[in-house]
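Each remark here refers to the structure printed beneath this line.
With one protein chain removed, the remaining protein chains of the complex are shown where they sit.
Coming up: chain A.
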Amino acid sequence: MALDSKVPKGPIKDKWTDYKNHIDLVNPANKRNIDIIVVGTGLAGGSAAATLAELGYNVKAFAYQDSPRRAHSIAAQGGINAAKNYQGDGDSTYRLFYDTVKGGDYRAREANVYRLAEVSANIIDQCVAQGVPFARDYGGLLDNRSFGGVLVSRTFYAKGQTGQQLLLGAYSAMNRQIARGKIQMFNRHEMMDVVIVDGKARGIIARNLVTGEIERHSAHAVVIGSGGYGNVFFLSTNAMGSNVSAGWKIHKKGAHFANPCYTQIHPTCIPVHGENQSKLTLMSESLRNDGRIWVPKKKEDAEAIRAHKLKATDIAEEDRDYYLERRYPAFGNLVPRDVASRAAKERADAGYGVGHNETGEAVFLDFAFAIERYGKEQALIKGLDQNNKALITDLGKKVVEAKYGNLFQMYEKIVDENPYETPMMIYPAVHYTMGGVWVDYNLMTTIPGCYCIGEANFSDHGANRLGASALMQGLADGYFVLPYTIGDYLSNDIRTGTIPTDTPEFDQAEKEVREKVDFFINNNGTKSVDHFHKRLGKIMWNKVGMARNEKGLKEAMTEIKALREEFWKDVKVPGTADTYNEELAKAGRVADFLELGELFAKDALERNESCGGHFREESAEEDGPQKGEAKRDDENFAYVAAWEYKGEPAKAVLHKEELEFKDIELKQRSYK
């Protein structure tokens, strides 16, 4: 089957408006006869469920958490981009579009990104109307901050809790529809499989995580908004329950999975502390607005810090290497995430890391300058003595606390060091997955009637996502894109009537789910689910992590396959299937990660170029001013790799969607 992106014709700035004007609509009376299932209630799923219900469809929403408000979008800290140009600094829809395509290293679909930039401004209006308390200045107008990879201030924020406030906004919109009976909410439910009837997605099999009951749910369309798959690395900034299963189940039933190797390793996370660690914690990118990143210039200083013989504050100014400012003078500490992460790894690998763990993997993020700068500014404003150091520091700390207080507190609780006094230690960690289920312009997968939105799809961020763009995409898909495009599809279903669940298709899907659950419970293996998950994570991090090469990727594929076989033989799931059993739920998720991991490595192997978050050691600039930087190969790799399921991940078949760049010139991404 050839991939059809269904991008409308016409100039890029008119595509979406024109398209909306010509698609089929469903009249309000008919919407009442149409059911839609939404899996996942984060920014994408939550906003989609609310909007579809407002329109009049009957929505059934599913979340594995105990409430939609807990979805991991809630943990997003820094902000949300929108081309409002409130700062008058030259921002525009085109510029947001341009920055996003460039930031994604020219591996995203132009038309989707332009639409995203176009609706971005509506998101802010909508959220304010819903009562989201964005930060404001003293004139009462909305405040902005700046994020990596751009030269304007277009990021709206709510302290360091923007994701929380936006999700609670979407949750409140859902609550209004739950109260009206238009959304039926299924908390603590996990989607186990999608049900295909006559080639169309017509329902799901779900498991009630409290009672263990296996349930059938039918609908005229199924929307997957289940987030990213970063937990394939075991350690990531994702929530413990974040998983790929919904996306993977539809992949196995016919949805192509695109660009799995595009993973974002976020530069500013708290470094790993030990073997029993369960997850990694992000320190918002917004900190790079004010923090300066450095390591010692001398190796012996780095060694002394690692051995606790010296402290960061002992290193003299001239002995510090602000390597981002040195290498990238134009963007400095605000280079995009992939660039910042690789630069940190380069320093740590060269022996300049300052971490207290075995590998020494950490660099400093220093706020001393910001504290001094803000302190002086405050002293000037208040007419106080600008030479009084203690006073300046005190005033500066107050400003920094107002901006980042919750992040500093979080850091202190975890690391037991005061970041107001000593630089933070940070290191890159797996954070976001740009890859995901392939969708067309309508956000429909290769299964008719099955949609995929938010982080779970592949569409808008190319090979690298810019900061504050994930929240934008989740809400754009859910509030403003899917509700239109899904209507065009459902207009053919107005006479279909309720989809029955007592059919052979549902029988078969349920049977397969039950067999798998029974298998896990009766397997009597010897090793826990986490045992396998941790081993998978190590293979992924060491061989499919920040830098990849052919040899490592081939080894990873073999090792993951072997691990998967061992898992099925030897995994131990205690307890029973008819009660709350977290190990059982985890077993199902890890089984899917063990398949995805292999496809992930295969995709990385096939893409023999460096682009965005995907860095192949074989493809780096050899000389000139860009020496050592990633080398993209547009001639051979300017396409989306969409994989078709054929049993074993190694046998997946590649379909290419060639990317055309008509409105942006392809060139090397330079932040120097």
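By definition in this document, contacts are C-beta pairs under 8 Å (C-beta built on N, C-alpha and C of every residue); 3 or more make two chains touch, one makes a residue touch a chain; residues count from 1.
In this section, contacts and distances are computed from a predicted model.
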Listed names "Probable chemoreceptor glutamine deamidase CheD", "Fumarate reductase", "Response regulator receiver domain-containing protein" or "ABC-type quaternary amine transporter", with the criterion being the UniProt name of the chain not displayed: "Fumarate reductase"
Contact partner of the left-out chain, one of A:K253, A:R514, A:K554 or A:K572: A:K572
Residue among A:H22, A:K413 or A:R495 that touches the chain left out of view: A:K413
Residue among A:V38, A:V150 or A:I178 that touches the chain left out of view: A:I178
Touch with the omitted chain, as defined above, among A:P28, A:G88 or A:G139: A:G139
Selected residue (touches chain absent from view) among A:D24, A:E550 or A:E582: A:E582
On chain A, residues whose C-beta touches the chain left out of the figure: 47, 50-51, 54, 65-67, 69-72, 74-75, 84, 86, 119, 122, 124-131, 133-142, 158-159, 161, 164-165, 168, 171-173, 175-176, 178-179, 185, 187, 210, 237, 239-241, 273-274, 276-279, 281-282, 409-410, 413-414, 416, 479-480, 483, 528, 530, 572, 574-575, 579-580, 582-583
